[in-house]
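Excluded from the complex is one protein chain; the other protein chains are retained at their positions.
Moving on to chain A:
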Amino acid sequence: MPTPTSPPRLQLTAISKQYPGCLANDRIDLSIAPGEIRALLGENGAGKSTLMKIIYGVTQPSSGELRWHGEVMKMRDPAMARGLGIGMVFQHFSLFETLTVAENIALAMGTAAGTPKQLEPQIREVSQRYGMALEPSRLVHSLSIGERQRVEIVRCLMQDIKLLILDEPTSVLTPQEADELFVTLRRLAAEGCSILFISHKLGEVRALCQSATVLRGGRVSGHCVPAECSDLELARLMVGDAEGLESSYPKVSGGLPRLRVDDLSWHNPDPFGCSLSQIRLEVRSGEIVGIAGVAGNGQDELLALLSGETRLARGEQARVSLDGAPIAHLYPDARRTLGLAFVPAERLGHGAVPDLSLSDNALLTAFQQGLVSRGLVQRGKVRELADEIIRRFAVKTPNANAAARSLSGGNLQKFILGREILQNPKLLVAAHPTWGVDVGAAAAIHRALIALRDAGAAILVISEDLDELFQISDRIGALCSGKLSPLAATAHTEAVEVGRWMAGEFAPVAPSHSPAAAPAAAPL
């Protein structure tokens, strides 16, 4: 809260930002006092990113006023914002992988700060003072995600920092790493630095922030003190109607094994990629298995091996099997014939072709459902299928001729998921099913997955969202550096334990009972 004696460090008054066809920010007011940790809460698409881009000078507001220490400012570009002492840690890191830690920091600091070599002692000193261990001479590509975030933060701290903006900083961290980050942030705030903490995780905001500004649909829907608000009150500010959002689903134990992954090891030819080693996993009919993990720990690789985008040699075909039939050597269409359905992480460009209509997109994976006869597409049936998906899954679109790219993320995801579910799959593999989806659509997606489970399908969900996995999955595990933790019943597992698995703290898998030698994944 701004004290009467001194002006707030940053004050935004009636900031609006108009993009073609979309008012991203609508007369937003926000102020941060020195030493204050303020949360900026909101759903995806609420206008958080636009607002902080305005503060950091990446983009200019259409109207409104920005005051820095009481003075009206026009933030021309990020260089000017940094000059004033504003630092920003992006969600997708703005680091250069082929440069060292010191070089990355030197680039941001300007010529006066000295060469990368001259900066090394200072980097060590700052990283020690705030409890963030860093080796300045290491190349960034060899660092873990958590370490990369430290580089970003240290880079901000090296300058005379007055305001630190963090965009969803914990989405790439394990719960334990997040706690360590909070210790650093509290210390910074105690030294007088203001912190703007952007998040949609209520628990974190309550633990860290003294005040919160909530955005909804580009407008401020309320200011509050998080510690004095219940989750439901905060959720209502974020979503408007919080009805039926926090549902819990009964946990089940499933029937016979459907998907078996047996001692799957895979060496990644990309030197910066992740190799898989000795993955063992079983998904039974009528259960949802959730796999947690920080991005880049082998999720994409495992998904590609399951979907058929990466195939194994015929000799290793039994590494992945569906209902007892080996499928590891099969192309995606052959796997789909056997009853596999797949929802990839990336909706536009992987799950759907952006420029094709919804009915054409429906045809793309459902063509084996009698939509093609003697090489000719049955247009009428395709249209019927698309209309059915749109109706059953409440996809908001004018009609089935709309291009996939014209749909919002949540609606397109409902369509893609609906397309896969209507093919009555025996096994559904879904990656990040609700990533970037608003709360209402996420709940609908969760209900659809549970219904598919109760109809007897086996479902594997890979997600970075721990809350989601605890909500919908019956058994849970985590990937770390291409290794899979043991799976445990979600009902008897704590989030902290899964957090430890995400950090790689689990017993190595027992040696394989089968004598077949899997090619060991070479470490980088």
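FYI, a contact is a pair of C-beta atoms (placed from the backbone, for glycine too) under 8 Å apart; a residue touches a chain by one contact, two chains touch by 3 or more; residues count from 1.
The criterion applied here is as follows: contacts and distances are computed from a predicted model.
Q: Leaving aside the chains you can see, what is the UniProt protein name of the one that's missing? Options: "Gluconate 2-dehydrogenase subunit 3 family protein", "Response regulator transcription factor", "Nucleoside ABC transporter membrane protein" or "Multicomponent Na+:H+ antiporter subunit D".
A: Per the UniProt record, the undisplayed chain of the complex is "Nucleoside ABC transporter membrane protein".
Q: Touching the left-out chain: which of A:L51, A:L66, A:L95 or A:L363?
A: Once the missing chain is taken into account, the touching residue is A:L95.
Q: Of A:Q11, A:N25 or A:T59, which one is in contact with the hidden chain?
A: A:T59
Q: Which listed residue (A:A79, A:A295 or A:A334) would be found touching the missing chain in the intact complex?
A: With A:A79, A:A295 or A:A334 as choices, the missing chain is touched by A:A79.
Q: Would you write out the residues of chain A that touch the absent chain, in ascending order?
A: That gives, for chain A, the contact residues 19, 53, 56, 58-59, 77-80, 82, 88, 90, 93-99, 103, 106-108, 111, 115-116, 139, 141, 269-272, 524.
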